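Just passing along the structure, written as structure tokens.
A single protein chain has been omitted; all remaining protein chains appear in their positions.
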Amino acid sequence: MIFASDNWAGAHKSIAERLLAESTGFAAAYGNSDLDRRVEARFSEIFEREVSVFFVATGTAANSLALASVQRPGGITFCHQEAHVIEDECGAPEFFSGSARLMAVNGEAGKIDPTKLSAKIAHFPEDALRHGRATAVTITQSTEIGTVYSLPEIGEISTIARKRGLPLHMDGARFANALVALNATPAEMTWKRGVDMLSFGGTKNGCWCAEAIVFFNPEQAKEMHFIRKRAAQHFSKSRFISAQFDAYFENGLWLDLARHSNGMADGLRAGIGASNSARLAWPTASNEVFAVIQKSAAKTAEEKGAKFYEWPIPAGMPDLVSEGETLVRLVTSFATTEADVDGFLKCLAA
Amino acid sequence: MIFASDNWAGAHKSIAERLLAESTGFAAAYGNSDLDRRVEARFSEIFEREVSVFFVATGTAANSLALASVQRPGGITFCHQEAHVIEDECGAPEFFSGSARLMAVNGEAGKIDPTKLSAKIAHFPEDALRHGRATAVTITQSTEIGTVYSLPEIGEISTIARKRGLPLHMDGARFANALVALNATPAEMTWKRGVDMLSFGGTKNGCWCAEAIVFFNPEQAKEMHFIRKRAAQHFSKSRFISAQFDAYFENGLWLDLARHSNGMADGLRAGIGASNSARLAWPTASNEVFAVIQKSAAKTAEEKGAKFYEWPIPAGMPDLVSEGETLVRLVTSFATTEADVDGFLKCLAA
Amino acid sequence: MIFASDNWAGAHKSIAERLLAESTGFAAAYGNSDLDRRVEARFSEIFEREVSVFFVATGTAANSLALASVQRPGGITFCHQEAHVIEDECGAPEFFSGSARLMAVNGEAGKIDPTKLSAKIAHFPEDALRHGRATAVTITQSTEIGTVYSLPEIGEISTIARKRGLPLHMDGARFANALVALNATPAEMTWKRGVDMLSFGGTKNGCWCAEAIVFFNPEQAKEMHFIRKRAAQHFSKSRFISAQFDAYFENGLWLDLARHSNGMADGLRAGIGASNSARLAWPTASNEVFAVIQKSAAKTAEEKGAKFYEWPIPAGMPDLVSEGETLVRLVTSFATTEADVDGFLKCLAA
Partner (left out) sequence: MIFASDNWAGAHKSIAERLLAESTGFAAAYGNSDLDRRVEARFSEIFEREVSVFFVATGTAANSLALASVQRPGGITFCHQEAHVIEDECGAPEFFSGSARLMAVNGEAGKIDPTKLSAKIAHFPEDALRHGRATAVTITQSTEIGTVYSLPEIGEISTIARKRGLPLHMDGARFANALVALNATPAEMTWKRGVDMLSFGGTKNGCWCAEAIVFFNPEQAKEMHFIRKRAAQHFSKSRFISAQFDAYFENGLWLDLARHSNGMADGLRAGIGASNSARLAWPTASNEVFAVIQKSAAKTAEEKGAKFYEWPIPAGMPDLVSEGETLVRLVTSFATTEADVDGFLKCLAA
């Protein structure tokens, strides 16, 4: 009953075994092996166009370096107020971009409100030196609170960004979970809707460590070779990442894992929705579920071995939780079982 | 016959299998699992004192963040002119330390000359604002050109550093190779000789990706938690590093691998030393061999599948290579076989 | 009728003449002349304790370097949402501090709300790596909207900062205007109320270019020598700053100029308060006046040569301005005359 985070899981068997299988023999280092090249080509197939791919060590690195690649002095990147880049990365995005600022934009359901985004951007006319200048927009898909931008919603954000010439980045730490939730193709959810750069995460969905920055316009990726090297993110034995992605993509494993993970979350959603002693804090569509539950139920679950985090009450929802209740986050993963879900729901019922 | 670099090898079977074995189950993320704790404790045992350990993604990251942790505005780190930090890291050490400068010091045999180090440091009296100020010294063990600092040589450098209060860092990307070459203990080769911080590399010696920063005084490591997080080097599934180190240390595997690797280099050294058509460019003691060989022999070897790099003639050795000859670097690894060595030597003889 | 900004004025006659008088002869560069030493000592007298003083080129430099001196990786500085550091300095404070973040805190009347400050700080428990960490608080005195923190208000902020060990910085670009508005001593308005570092501005109050960072604990200033040098803010002919400050402090000129400037603003406040066609947008106490006036009156004034800026409606005051009205900022300076004030008020009446 581990719902603390999807990064508490290990690695999927197929991925771990592939890593073992690839461990023998010699191969050119720093991304120049045949396997590296094959996996790069696989990315292009998956996204239905030629893309540039850069492996990095963490999701934070993917976000930070992608954003850094489009920064300029005095630059400002707009993100949702609860975005990982601004809440959970200890200032890495600013650090790698030479101190460019992140600016929080509010919005319901964990998503940037397009009207508010326009208003924030308008605060930075192109010639207003002292305020700094708008340089990028980043969205998270799926979001930090389990929701998913619809395709038109992505398009709406990118239209605003494009009007000012701002590149649009997508933090896809849970890209696959959003993709299967929308039943969309990778292309539809990204460049076809105006996304320029993607942090493509595999770690939370069954890999050990597999994060990539994807540029949909390889022209814009040229500086990234130097940016990544200088950022100490250039793996020598690059094939240990490639091996993971190779297995991850094979026969659609990545989508299966995300479907499983979302499905487990569906189970939680259904059970909590039907419960008398618990309720969903807000609707979610991916592998994260936020629930208001009795504190006593939370205690019971923890005693029975469940792991999950209490969550801070969102700024805009002061009345969400009554006395004796608590807000919790439940995250499922490829490794979550129906028994985990049932076990947890039983704790609520008890 | 792959002698291009030790990072062209994959992962040792025991390490790759351990990674598979640890891939199941759930564990706390970000270094908080039981396995992480156990491996940290293992580091303290190996170094015979309580140490602080920080896993990072690359050797460049280990070097850069260790040096960054002791930097101050206007700071200058002294390193050998051929050091990895100054030659091969695309400016990462400077980037992570807020632009602190690296200053090259000459020295025979890939090692910092103590007299020259003293002279360089003396160029920066403590109150000489405009020059900047001395803030750290870093040495590489084993060095970039295959040599190894003796224990007294390390002590001599650290004495100079300490006289000015400069922390001493050791780049141990090939730490194990140096250790078995000296037949010393990890403690003797580091803190007992005045080393304050170590980049402890496992990747080149049989791991997939296992690099750690080791602080011998945990007091000095406090800022590293934030430095590493902000540097996007904090692995979520940290146990995939721990699992590698766990197998690496088990029953002295790491030392066995280094002994094997150095032994294969001994074979090359012996064969080249005895050859009529090749000679050692300079004596080496670890798993790197530098040889002057006939260009025709180099061509033959390459045609038979050997991989190695031609090496630039060092500044101080203009007469090293005659016409028709070339300088090459040969690096052995845990995966090098006697057949590889014999095969290469045969090419020279041919 | 120039009310655009106090930096549209030139330099006060006494200051400009002193600069001429000091232009002859030779003197040690980089702050080592007798005059430099004398002016430094004068700062200590004025603040009634030994202080460390660093001249820099701009108010932005003073703010940025002062804040940089207390930053650490992942650091966050709390400021009012309308503070100069976050609104008007193009990211300089973040840049000089290695990308430390500025976090806006709301508050009425241009002042940080202590309760909100406490809440924001509490969001960053000391061990919460991923969020970053609280490292400093900065307040502006007088504020960007013409108000002035009372002495107890300053104390309230510093008490909150101290509880978490956060140094408190004061942006005193208009320090003298606040001082005479409160009828307080420099010591009372700073270190006696818990301020650790001050940006002491002379430029807006009659100097050409005279800005200084003042540390009330010289121990904490040690790094500033290197920080300033590396920031390219170390004047060679430092005495051209000292000469200005020397005249500025002589016989209390600086306080007289601020009193004059505030007095001219009093005239505007009185006239606007009594007007039928204009009103004060909010009460102010220093040399800035914010007024809601008829657009037609604004146009008249501009046609008669008045200069002032229209001001954006503050976020919390959507109903401040009715149709046909506009919000304007009027700034007085040492060079403002009664005729300027009367002339402007007449435009309103017309």
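List of remarks:
Think of it as A, B and C in the order they're written, each chain with its own count starting at 1.
Rule of thumb we're sticking to: contacts are C-beta pairs under 8 Å (C-beta built on N, C-alpha and C of every residue); 3 or more make two chains touch, one makes a residue touch a chain.
Everything numeric in this text was worked out from a predicted model, so none of it was measured.
Touching the chain that is not shown, out of C:28, C:270, C:317 or C:349: C:28 (per the contact rule at the top).
Considering A:45, A:108 or A:223, the position touching the chain not shown turns out to be A:223 (whole complex). The residue touching the chain not shown here, chosen from C:232, C:315 or C:339, is C:232. In the complete complex, the hidden chain is touched by one of B:17, B:48, B:88 or B:188, namely B:88.
On the side of subunit B, the interface with the absent chain consists of residues 73-76, 87-91, 94-95, 97-102, 129-132, using the contact rule stated above. Where subunit A meets the omitted chain, the residues involved are 72-74, 98-99, 129-130, 132-133, 223, 225-227, 229-230, 234. Against the chain not shown here, subunit C presents residues 2, 4-5, 7-13, 15-17, 19-20, 22-30, 56-61, 64-65, 89-92, 95-96, 203-204, 208-209, 226, 229-237, 239-240, 307, 335.
Keep this in mind: only the chains that are shown with their structure count from here on.
Separation between the centroids of subunit B and subunit C, computed from CA atoms only, is 51 Å. With centres taken as mean Cα positions, subunit C sits 42 Å from subunit A. Spacing of subunit A relative to subunit B, judged by their CA centroids, is 34 angstrom. Touching two or more other chains at once are residues 226, 229-230, 234 of subunit B.
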